[in-house]
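Note that one protein chain is taken out, while the other chains of the complex remain in position.
Presenting chain A:
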Amino acid sequence: MAEEVVLFGVRGSPFTCRIEIALKLKGVQYKYINEDLDNKSPLLLKYNPVHKKVPVLVHNGKPVLESLVILEYIDETWQGYPILPEDPYERATARFWAKFIDDKCFPAIFKSCWGEEKEREKAVEEVSVVLKILEDELKEKKFFGGENVGLVDIVAVVIGFSLGVYEEAARVELLNKEKLPRLCNWIDDFLSNSFIKESLPPRDKLIAYLRNYYRSDNASK
């Protein structure tokens, strides 16, 4: 039986991007369907009735939802490149940092650029705190996964790519190069990885889109 892999996503969303990175690392052939979130397709609503969100991975007709769940599914279904390490303690550690990025880092990054005006200052401080925690966790490693890109690096596309894009689009400074040298090196290595480069949306287009979509009335920023 021929295998069918379909990814429903939104170009520019780091959550969709993660799945593309993982599929490319595994060498999986897939069909990509771009969704318009203001006009969701009937197929998306059928596959994800609970959240009505992307990304959705449909493998031989069966939908897998939630980016972290999808990443684990991809790792367990297709052999080859290991996304998670083998050792249970290292796996638990990787999952911990993936969750930290989703629960703490991304919301703060998003709010500091696109949140309610009154919430932004606090969010900027929060970003500084969480990025420092990641800086410390990186230690001497090239990637969070060690020598090679792993789960945490894939999930950290929100820092490797989205952070810089949001900074430029919202004209907010979040990455302090002096305080976060390791993280900055990590970002360079992240963006140099060929599978990752292939999965990223065009930067300038995304910046223009974000500025337009989140057009704010305040001129001060």
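Assume a residue touches a chain if its C-beta (ideal position, glycine included) is under 8 Å from a C-beta of that chain, and two chains touch if they have at least 3 such contacts; residues count from 1.
Heads up, the rule we're going with is that contacts and distances are computed from a predicted model.
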**Report entry** Record-based protein name (UniProt) of the chain missing from this complex, from "Glutathione S-transferase", "glyoxylate reductase (NADP(+))", "Proteasome assembly chaperone 4" or "Creatine kinase S-type, mitochondrial"
**Finding:** "Glutathione S-transferase"
**Report entry** Contact residue for the chain not shown (choose from A:Lys62, A:Lys139, A:Lys177 or A:Arg215)
**Finding:** A:Lys62
Report task. For the chain that's not shown, point to the residue among A:Leu7, A:Leu23, A:Val54 or A:Ile70 touching it. Result -> A:Ile70
Report summary line: Residues of chain A touching the missing chain are 50, 59, 62, 64-66, 68-70, 72-73, 76-77, 88-89, 91-92, 95-96, 99-100, 133
